[in-house]
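Shown here is a partial selection of chains from the complex, left in place.
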Amino acid sequence: MLINCVAYQNGTKLADISVEAISDYVVRPDCFVWVALFDPSDEELELMAEEFGLHELAVEDARKGHQRPKIEEYGSSMFTVLQTVDIDPANPDGDLIVGEVAVFVGRNYVLSVRRKTPQGFQNVRARAEAEPENLARGSGFVLYVIMDTVVDRYFPVLARLEDDLERLETEIFRGTPSAKNIEAFYDLKYRLMVLKHAVASLMEATAKLFGGRVPSVCLGAQEYFRDVYDHLQRINAGIDSQREMLQTGISVTLALVNIADSQVTKRLAAYGALITVPTLLAGIYGMNFDNMPELKSVWGYPLTLTTMLVIDVWLFFKFRKNNWL
Amino acid sequence: MLINCVAYQNGTKLADISVEAISDYVVRPDCFVWVALFDPSDEELELMAEEFGLHELAVEDARKGHQRPKIEEYGSSMFTVLQTVDIDPANPDGDLIVGEVAVFVGRNYVLSVRRKTPQGFQNVRARAEAEPENLARGSGFVLYVIMDTVVDRYFPVLARLEDDLERLETEIFRGTPSAKNIEAFYDLKYRLMVLKHAVASLMEATAKLFGGRVPSVCLGAQEYFRDVYDHLQRINAGIDSQREMLQTGISVTLALVNIADSQVTKRLAAYGALITVPTLLAGIYGMNFDNMPELKSVWGYPLTLTTMLVIDVWLFFKFRKNNWL
Amino acid sequence: MLINCVAYQNGTKLADISVEAISDYVVRPDCFVWVALFDPSDEELELMAEEFGLHELAVEDARKGHQRPKIEEYGSSMFTVLQTVDIDPANPDGDLIVGEVAVFVGRNYVLSVRRKTPQGFQNVRARAEAEPENLARGSGFVLYVIMDTVVDRYFPVLARLEDDLERLETEIFRGTPSAKNIEAFYDLKYRLMVLKHAVASLMEATAKLFGGRVPSVCLGAQEYFRDVYDHLQRINAGIDSQREMLQTGISVTLALVNIADSQVTKRLAAYGALITVPTLLAGIYGMNFDNMPELKSVWGYPLTLTTMLVIDVWLFFKFRKNNWL
Amino acid sequence: MLINCVAYQNGTKLADISVEAISDYVVRPDCFVWVALFDPSDEELELMAEEFGLHELAVEDARKGHQRPKIEEYGSSMFTVLQTVDIDPANPDGDLIVGEVAVFVGRNYVLSVRRKTPQGFQNVRARAEAEPENLARGSGFVLYVIMDTVVDRYFPVLARLEDDLERLETEIFRGTPSAKNIEAFYDLKYRLMVLKHAVASLMEATAKLFGGRVPSVCLGAQEYFRDVYDHLQRINAGIDSQREMLQTGISVTLALVNIADSQVTKRLAAYGALITVPTLLAGIYGMNFDNMPELKSVWGYPLTLTTMLVIDVWLFFKFRKNNWL
């Protein structure tokens, strides 16, 4: 589905143009065309490939989706794949929604292909058009604005995962940890790895857009790409810290659950002792020997009951003191 | 066993030729010969080595098999070893079938030697011949088509392992985890490492076929090899994620099995308490003291039974509340 | 809030100057201006950006805060972000206080922006002014003095964490480890990772200030930056050692808590045996067989009691010897 | 002890020569001398050092032994230390036998010094002499033949360790794991690390013998050294896989042993319940109340016994169903 198709000159919008007119504008040296597609059909993609002269391997990747984040050069043009990661508003504790934005960038065109991403990129175009002096840097700046938007959307996702972790930590140390917490940790880890996946590959790829040899379309926006890289590093470091705490959290929870269970077993065993001792005494006076003088005594029965009680009270406090109860 | 032996000129098939004719075609600058062998005898390999002038170490490796994936240059020619990994159709949960494809590539020849691989490569030749403009790039493109086919066959294997992992995760969190799950995790890990083995070495080797200094036969197909590399990276990242989840899964399962057992012990100890308390009461009234007025009472027996019941009901709900039962 | 704004010439203080006068001094080749801000408003920052001609991305980072430590070059000027890490004097066992110092350095200006850091940097200026021959090296030396001060403040924090770890280790090996110790370990790990975060990124960034290609403003102070790097390495190595011991400490504590519990269960089971054996004996002589000659004997009762005692004493010492009690 | 001392010309054996004659042959440009020592005395080594002009540090290393595998250049000559690893035929499950082969290689000499290695290297010389066209490449080829022989002997050792691991895995999953299995895993890990030690350092060193700048004596045999490197990589990858499985195996076994024990405890507790319930019933009818009508009934006793049986049978099947028995 074609979202929009606009030609720009010196950083200002010229006009919304038709797809067929693209090739006319692309050849004008001072112009560039910015096209946005959403879940395009194979025919739409094929048409774009012809208009812009895209490389078949890149088109194939954009068509199939399910790529890892990457930045590839094909001659003087570039092919970038970004993953968008969103919390599902309908099920915030469920799996993260992973979408894909493929961006083709040439000296005078930008083609973005969005798939599955719930949030649109309308504000991206608005933001870019609001800074004509920067937009005049050309297609490289558009790529920066798209990447920056995608990367900035990782922050709330990470923050959410950090909140989840903190809540879990409070639960296991304040309440009684259970097998349910373990599953929650496990799920959290899974979601964290989805985010890690999107971030790590992109970070690695972005490092090539500033510093040493830089693709020509990105030359004027190097410092901007370094800024994106810096954000990615920040998120990545946050993910790694969280991953380490999570790993420790899982083993601690597993151990705490086990400890909680064996403490109950321990307490039950201690209570058991409080029962078996008077049972032994009762057994002794239940024996049928002829010669058991205590049995004849009037005080035998009440004394025995008192003895049972005294022993149990004494044991109870002894166990308490030893932390056995 | 010779599968086929074909000469090509400018990307189109010239003719099926006899093995003896190979050396005649190899010297013609605009031709190349593509030979496919399956489980060849030592003599067949020796003959090929002579016809193509192959290096003795490479021939030795192809003869012995059981190599790790690698790409080696011998002067201007190349020797590539690929591992095919397939699920055994007869036993999909059993060990993966690892086969081997050794490919010798020179400026105007390609020799592939397949061993143990259950799936053939007939469609590879068909696919290559269907793109004469690409086939005209020469032997490097043929190498790409073979590698691409082998690598694409890793995806369903990985997907299968991911399904297995997901099924195991559901089992341990939804059902009752058992020692059997642990063995299943362990087996899965083993199969994952077989795949990792095939992928990691090949990925590392493929990185040398594009970018910096590239073997001359691969020069025209650099972007294609980068695409193969990209697929390998994707599989590799998937394997690593899965490996991490698997490791966590194993420890979680081990702990859950242990927790399940000690919970049963805990519950049995709690039920035990429900038995021992009335037993104590029965023991008390089984004592043989002369002076036990309750024994004479008509209501003694039914009251005692009621007391037993009341205590047990009270304990039962108390234990329930404490999550001891 | 503006802390101070001073112009220097040849390493000696010229005068406290007004913000508006900055641009006059900055153009004088033999002068440099050193401005310190604390929690500045957006307007103050904007004004500085104009006076010094700062890059918008760097200003944005300084405005938003919450950056990771980094050193970036913008043309011939530099932007440095440092994290200060302090123990909260009001709650020394609580979370560490992480503040931020952003430093803009050009050939003839230094602008430091401090946020949330409880300790001020007055002594930094005093120290720098006390060494006019070094201050004459220019703005790079000022950057060194600021970095050195920030880094030197990490040492007492690390020392405190090391003391905490040592105290915890003594507790688990000398006393009885409990779930409380585990939480203390977990908290300590969290605080350690906060420090690690501040140190690791800065160390990596500092490595670019000496040795190979060095930003021009730092050229005269290379050996000083290597010294800062060396301190960072020392702290980093200390953190890594502690982290490893901490990880081991957590697993050891978890295991020891579990061991302590199952030892109590074991001892209770052993004590239980001391009760059940005489109970069996009492049960036997409580049977109602007509023909039990022992029951008639005068010595039957005392002998049975003695037997019970002898068995229990024997069992007690046997269990002791086996380390079951 | 001198094993042999032979002079070669153009790849063919000239003559067995005396030690004193070595220096005469070494100066002839078309000759090289190959000397093999076994457990040499200090005097023998000193004599060799003089004849060949060896560097004192290398001689010191060869004299003392217990070096890690390495390859060092001293001017135009090379000093190589290899570790041989063998299974002790007298005690195949015991420690591996680690021997040492130090090789001095110059443009026209090879001196090998073997220590503790049980297997000799006679067949090495035979193999080299069987390929005069390769031996004509000079001393570098002799080094290759020695290294190749040493490395090829690692394969059966690795295979043996893999068999041991597989046997252990079968034992823990099929039989009942015990503390004995843990010790076996631990021992296996130790032996694996001995092999790893020999392989990893050598692999790293061998990488310098092909590709980039190569020591002059190895120039003609680069592809052969790459082959050795490839074998080392294969072994190394095998070791790493096995190490990972082993680590997992140890934790799985530890957990399984613990699980097995707590399952027995669980089952004993369940059987205990089958005993305590009828004991309670017996206790009730052992009470001495005057008014217990059941006691008078003719059917009281058999009914009680039947009730006991029925309860136990019911519990038994209930526990079975719950997997508690």
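In this document, chain identifiers A, B, C and D correspond to the written order of the chains, with residue numbering beginning at 1 in each.
By our rule, a residue touches a chain if its C-beta (ideal position, glycine included) is under 8 Å from a C-beta of that chain, and two chains touch if they have at least 3 such contacts.
It should be emphasised that the depicted structure is a prediction, and the values quoted were computed from it without experimental measurement.
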| item | value |
| --- | --- |
| Where 4 copies are displayed, count of copies in the complete assembly | 5 |
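Going forward, only the chains that are shown with their structure count from here on.
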| item | value |
| --- | --- |
| Angle (degrees, nearest 5) of the CA superposition of chain A onto chain D | 145 |
| Same-site or different-site touching of chain A by its copy chain C, using the half cut | different |
| Centroid distance [mean C-alpha coordinates] between chain C and chain B, Å | 41 |
| Mean-CA-position distance for chain C and chain A (Å) | 25 |
| Chain C, residues touching no fewer than two other chains | 286 |
| Graph class of chain-chain contacts, one of line, ring, star, complete, other | line |
| Touching pairs - complete list by chain label | A-B, A-C, B-D |
| Contact set on chain A toward chain C in their complex | 169, 173, 223-224, 226-227, 230, 233-234, 237, 241, 244-245, 248-249, 251-252, 255-256, 258-259, 262-263, 265-266, 269-270, 272-273, 276-277, 279-280, 283-284, 286-292, 322-324 |
| For the chain B and chain D complex, residues of the former touching the latter | 55, 57, 67-68, 70, 72, 74, 176, 179, 182-183, 186, 189-190, 193, 197, 201, 247, 250-251, 254-255, 257-258, 261-262, 264-265, 268-269, 271-272, 275-276, 278-279, 282-283, 285-288, 292, 294-298, 300-301, 304-305 |
